[in-house]
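Missing here is one protein chain; the remaining ones are kept as they sit in the complex.
And now, subunit A:
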Amino acid sequence: MRARQAGTGGAAKKLVIKPLRAPSLPADFELATWHKLQAAVRAVHEKRPVESSLEELYRAVEDLCTHKMAAATYARLEHECEQHTERALRQLASASSSDPSAFLARVHGAWLDHCQQSLMIRSIFLVLDRTYPLQTAGVRSLWDMGLQHFRHHLLALPDVLVKTVGGVLLHVQRERQGEVIERSLLANLVRMFNALQVYAERFEGPLLEDTAAFYAAEATRLLDACAVGDYLRHVDTRLGDEAGRVHAYLHASTRKPLLAAVHAALLTPHAEALLERGFDALVEEARHADLRLMYSLYSHVGKLRLLKEAWAAHVKRVGSALVLDVEGEAGLIPRLLELKRACEELHVRAFERAEPFGYALREALEAVVNARANRPAELLAKFFDAQLRANAKGGGEEDVEHVLDAGISLFRYLSGKDLFEAFYKKDLAKRLLLGRSAHVDAEKLLVSKLKAECGAGFTNKLEGMFKDCELSAELTAAFHAAAPPLGLSDIELSTHVLTTGFWPPYPPIELNLPPQLCALQERFTAFYLGKHSGRRLTWVHALGHCVVRAQFAARAHELQLSTAQTVVCLLFNDAQQRALSLREIATGCGLEDKELRLTLQSLACGKVRVLVKEPRGREVDDGDAFSFHDGLQHKLHRIRVNTIQLRETAEEAEQTELKVCVDRQYQIDAAIVRTMKARKALSHTLLLTELYEQLKFPLTPVDLKKRIESLIDREYLERDPRAPSSYRYLA
């Protein structure tokens, strides 16, 4: 019929044949033909050989179709098939096999029979299958018709389906417990569930419920029994097993919910407990692979925040313990650098460089570095000093830059950068003035790095110090060119002239310069003031030093001494061979008592003894007498004795800290006045908020409150009489 409508050549041929055959059709044609076909269908269902040839049966169906008997034939065939399917399934229901494997095999057998028989019947009724269902609405293909009846009768026998699903689930369970099962049987049954459209409704739900129950029980059993790392690896193995299961015999759509069920049972409820129990140990033992696994597992269950917090807490705990360990503070900076390096390695190797983790790490390190006020800033400055000082251990320039970069990475976290600057400046001053800097290049490199971190305002003074050194070198050269030797001495003078605001403050020390040094100093002063009017020079003897030739019995040595040491030694030229008492030396050099004792101790009680103390001992006492140490022997020609100038006493450190505190008070006062002048009136809270924004060093509300009170006393501000805890600016 369709062919005729299409009007092709083939259809035209059929039109010719049709009227020829029609008259010769016998009366019982339809029934006789059907009986032949019915016999064949029954033979197929009963697994007997079919008597007629396939060719003959095919022709018979074709004839029926040609004579418009397709609908009746289809109905007869459907009835025949349905009856058989019902019978076959009833047989399954009545089979009283207690062995689930045997039952599954029988179900599978029935299904296989159904499929094979359907295919065979379809090949006999091929002409019917290719024409009638396509032309008639609501009529299914023979294959679908067969499935429909199989599904219908299976659902009508709930026991069979329940037993089948139960059997499959039992096999899955056994496999999870380590048994080897017949995976192909399960794969076939799952295909059957799918073909019958019962997979999603009748199978997947129970499978997921079973999975959840199985792994919930497993979690309870394993959590206490194994270490966290082992547990995580077990979870990973389980996830791999389940994915393999999906691949081998489940439907692909089950993968996601199945893995989610495993996660939800093994991991989600225990994520926090696992961290509490084992995270610290994993980090301390640097178990990167386990931690990477943990990261990956936790990311699947949305628990990365917990992991991140555990890490931050760990870093804070370990780091703060280092910072608060007063005994071990000499090695604090290298230890912090090592902690930071280990954390960064972990971040890369286990936490996929995730930005939230990087942020948490930076925040934790900042808390660590500032866990103790002031001291870390000082220790970091000392760390840089040790790197930049001449004779510092270490390799080439690249190494130095590497170490400086590491130090800068900690500096970044310091909240008391002003305190760092004060200590750093003190050390830099000593390196520059005592000629102890290893490389000017490295010095300038570090200043440029500090500038990059904190801006020009921060390094302005440091750069000024370098500029002073350069100008001083020019000045010294000009002085030598302008001032011919005095004749009374051939001492070569070089002078560092410091701009007061750049350098740390140096308290003046009392010192009676001998005439030759005094004359030289006056000459230089006159030369300098001749170049710069409106200025005044103050000599800083604490940082001056001399190269001195000293004749000992064995040989002459060149000594590097501080100016004070030099002045003390020169007293022994006049003493001839006589010993000098403490009192005589004090009168001679004019040093203040404490300074005098330190200087004598450095000359007579250190490694190199230029003077001999009587009686011997490490301390300088009132009754001690000193004489020139003629018998000094040393393998080097040049000997440094002025290392005392490099040392920094606890007292000095305290003063530096104190000065920074005073500076901070000025800055707070200035910020309060500036803010109040601009805003006229502000509440206490708003004022504090503004101040926290403006001031870049650690502050407490108590500090700020004290400064506000002080400004009220000094009548810069007043309390607003109408609004409590508000202030008004007083012009």
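Heads up, the rule we're going with is that a residue touches a chain if its C-beta (ideal position, glycine included) is under 8 Å from a C-beta of that chain, and two chains touch if they have at least 3 such contacts; residues count from 1.
We adopt the following convention: contacts and distances are computed from a predicted model.
Undergrad: Look at the options "Rab proteins geranylgeranyltransferase component A", "E2 ubiquitin-conjugating enzyme", "Anaphase-promoting complex subunit 11" or "Guanine-N(7)--methyltransferase subunit TRM82" and return the one that UniProt uses as the protein name of the missing chain.
TA: This omitted chain is identified in its UniProt record as "Anaphase-promoting complex subunit 11".
Undergrad: Which of A:348, A:526, A:554 or A:723 sits in contact with the chain that's absent?
TA: The one listed residue touching the chain not shown is A:526.
Undergrad: Pick from A:68, A:535 or A:594: which residue touches the chain that isn't shown?
TA: Of these options, the touching residue for the absent chain is A:535.
Undergrad: Considering the whole complex, which of A:166, A:257, A:464 or A:590 touches the chain not shown?
TA: A:464
Undergrad: Given the contact definition stated above, which residue among A:209, A:325 or A:558 touches the chain not shown here?
TA: Answer from the full complex: A:558 touches the omitted chain.
Undergrad: From the listed residues A:37, A:414, A:442 or A:498, report the one that touches the chain absent from this view.
TA: The single option touching the absent chain is A:498.
Undergrad: I need the residue numbers on subunit A that touch the omitted chain, in ascending order.
TA: Counting over the whole complex, subunit A touches the hidden chain at residues 433, 435, 460-461, 464, 489, 491-503, 506, 516-517, 520-521, 524-526, 528-551, 558, 563, 566, 569-570, 572-573, 628.
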